[in-house]
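Just one protein chain is left out here, and the rest sit where they should.
And then chain A:
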């Protein structure tokens, strides 16, 4: 039986990947830019996109941090090894902690063609991950926030033994989105269009948006629990256990040491505010004194006798 006819992805009910994958926003945007650029240059709606993933892998934890594009040779199947080596070394010079951990492309689901590429990458590292961007002209504009997921899927390669033959297959792996602080601010800023200064309003509105998301998620959980109590939904013990663990861990900070630290930080910040207003008042005072000098000096010019008496005294009597 030809491997082409068998599905290349193992169904996720039988096997699950043991990897914990953390995906950063930068690779997501890089891949999107690569795809858009090729779409425009080649004027195709689904050009062939290929690139490498850079990141770190410690045991079963993988973090995908950056990407770069790859070239294929004219037969459209073999990766341009020279270019790959050169590019990878260059990225090593600038980001020594990142390594080649996988590759990406744009497709709806993995096919035999991807297995061919996988074989090539497998010569470099044992288990190169595959990240797929699903091209679809209309992303689900669903109001249900659970359905709105990123159109990316991560796959871990593995070997399947079937009919005494071993072949490479992919298993879908879940991923979470992690960001560094600078990354988050940059992504947030560009998402909002690069507007706004350090205004209180923009800061508060981003906090509010985050809190609203938390609130929506909590509402969903509450709805689920009420449905279970009403007997409508099926009890999922794993979820219920994690829910009760979550509630047990609240309140998060009654610990005395934490409270002290928190209060201290609060006081420090309020002290800075106080000092800043003090400085401001000093400046205003200085301005006022300067103006007063000008004022009395002018009065001196007009009435020397009266002014001389009043001038210096006027300043000391200043309350």
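The working rule: contacts are C-beta pairs under 8 Å (C-beta built on N, C-alpha and C of every residue); 3 or more make two chains touch, one makes a residue touch a chain; residues count from 1.
We adopt the following convention: contacts and distances are computed from a predicted model.
Look at the chain that isn't drawn here: its UniProt entry, checked against "Serine/threonine-protein phosphatase 2A 55 kDa regulatory subunit B", "Carboxypeptidase O", "COP9 signalosome complex subunit 5" or "Cardiotrophin-2", names it "COP9 signalosome complex subunit 5". The chain that is not drawn here is touched, among residues A:26, A:115, A:130 or A:154, by A:26.
When the missing chain is restored to the complex, the residue among A:119, A:227 or A:287 that touches it is A:287. For chain A, the residues in touch with the chain missing from this view are 25-26, 28-30, 32-33, 35-38, 40-41, 69-71, 80, 83, 86-87, 90, 93-95, 139, 145, 148-151, 176-191, 193-200, 202-204, 206-207, 209-211, 213-214, 250-254, 259, 262, 265-266, 268-270, 272-273, 275-277, 279-280, 282-283, 286-287, 290-291, 293-294.
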